[in-house]
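Yeah, one chain of the complex is gone here, protein chain that is, but the others are all in their spots.
Chain IDs A and B follow the sequence of writing; residue 1 opens each chain.
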Amino acid sequence: MTTISPQRAEISSLPRGTGTRATRIIGIATIVMIAWLALFGLVLSPADRDQGDSVRIMYVHVPSVWLAYLAFIVTAVCSAIHLFGKRHSLGVDRIAGASAEIGVVFMAVTLATGMLWGRITWGVYWQWDARLTTTALLFVSYIGYLAVRGLDGTQQQRARRSAVIGLLVVLEIPLVHWSVRLWRSLHQEATVLGTDLDVSLDGLMLFSLFVGVIAFTLLFLWLVLHRSRTLTMIDLVGDRELDRAVIARRAEGGIDHA
Amino acid sequence: MAEVSRLAIARAMFVKDVRVEIRSRVVAHQILPFAALVMVLFAFALDATNVLTRVAPGLIWLAVLFSMIIIVQRTFAVEATDGALEALQAAGVDPVPVYWGKWAALVTQLLVLELLLIVTAIVLYGIEVRAGGIVLLVTTAISATCGLAAVGTIYGGLAAGVSGRETLLPLLVLPVASPVLIGATRAVEAALGTGGTAIAEGWPWLGLLSVFAVAFGVGGSFAFGPLIED
Partner (left out) sequence: MHPSPHDATGTVIDLHDLVVVLGRYPALAGADLRVDAGEIVLLAGPNGAGKTTLLRACAGLARPVRGGGTVLGFDLNRERDAIRSGVGLVGHRNGLYADLTVEENLQFWGATAGASRSDVAAAATAMAVDGRLLTVPVGRLSAGQRRRVALAVLVVRRAALWLLDEPHAGLDATGRDELDQLLRRAAQAGATVVFSSHELDRAQLLATRTVSVVAGRTEATNG
């Protein structure tokens, strides 16, 4: 059971922000890596033989899809830990929530950059291919997950509900992917997508991509730490308001009986 | 206290839901006409007979999905109006058989709905059911319905309690149900021979639909309790 007074002590001992030494180091490393990514992605790496400069979209697109999936894996794992763990920890629930928020944002970036690249390369924004369609449904499902997190209720209720929804999404993904793949395999144009693998990656392009993945992983770490701490603080503020309200109610009772 | 068998609770739940529908006729008098109306509206939107025949299987399942959302809202509104779902919780009734009882009632209602929609498609869109495709058609309808009802009942439970959650239902249900829409549409196309598809092409989809039904049936058994818990 949650006790209130120790948390109140915790509030007064909290720093004014969500930064710590560790997050500042990660933050600086992220900035450096993103600068590197810009340097390699925009300047040093060559344009593609067939696709020209549009290939550079890949240096944002691939790392952001990686980050989004990483975020959703973290959400799923944290949901499972919350639900099956003995403590039903609210801490992991907040990490799950923070991670899902970041995942949704970067999934949007993935879809947007993917569509731009598709328009340039294939002449269309959208292809009904298994990966794209699964990604889009995943995106919508996590928006639903975040909506469930926003429902009324206590912190424990929120945590339990959203953990269940978080795990149901995991159940959904392979089925969606399987169905879309089976569906598109009936259509020959599915092979068009092969082109994005046809990009002949030379050493420098591969290295730029690698820099991007590292930069975005650090960015994820930095964001998830800050966001989950922010969520913790929001919950603590809720607890403190509650504490005040309890005191107020008691005073109200005292006045009534004085 | 005597341990009550899960089967007895599920049966009581199922009988109760069917009785409520027989008495109130909300599905029969409001939701089935709505579904038929949707089929008419599709015909207005896709103004060409040959197009309609071609896409009829997909339209049938779309109409099923939309109508299911309303049926789920209705069947959980029945639970919420006088606080029955809450009372079941308050009485410590095992949520797993409650889930299965409501699931079974939803399956029954959806099968009636699908029968009506297929007849509507025969009449309005001119589709033809060939003799060889009937087995595939029926097995597809049953397995797709089992999966849809499993999903609908899970999220219906979540949306039941507090008002204002109903608007969340389509956002949660439709993405999850999309494999059923894809699979059931393709399987019915094969059963009807739409666009020259062979019946044999339908069977792989049945595998998908069955796995889906089992996955969400099992998932729902675990998820329903925590979702309706206050």
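Definition applied: a contact is a pair of C-beta atoms (placed from the backbone, for glycine too) under 8 Å apart; a residue touches a chain by one contact, two chains touch by 3 or more.
Predicted, not measured: the structure shown is a model, and the values here were computed from it.
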Contact partner of the left-out chain, one of B:33, B:83, B:132 or B:207
B:83
Interface residues of subunit B toward the undisplayed chain are 1-5, 8-9, 11-12, 15-16, 19-20, 23-24, 78, 81-84, 86-93, 230
Considering the whole complex, not just the chains shown, which residues of subunit A touch the missing one?
1-4, 152, 154, 156, 238, 241-242, 245-246, 249-250, 252-253, 256-257
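Operating definition for what follows: only the chains that are shown with their structure count from here on.
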Roughly how far is subunit A from subunit B, going centre to centre by Cα mean, in whole Å?
32
Sort out for me which residues of subunit B touch subunit A in the complex.
154, 158, 162, 165, 168, 171-172, 175-176, 178-179, 182-183, 186, 204-205, 208, 211-212, 215-216, 219, 223, 226-227, 229-230
Per the contact definition, I'd like the list of subunit A residues that touch subunit B in the complex.
83, 137, 140-141, 143-144, 147-148, 151-152, 157, 160-161, 163-165, 167-168, 171-172, 175-176, 178-180, 182-183, 186
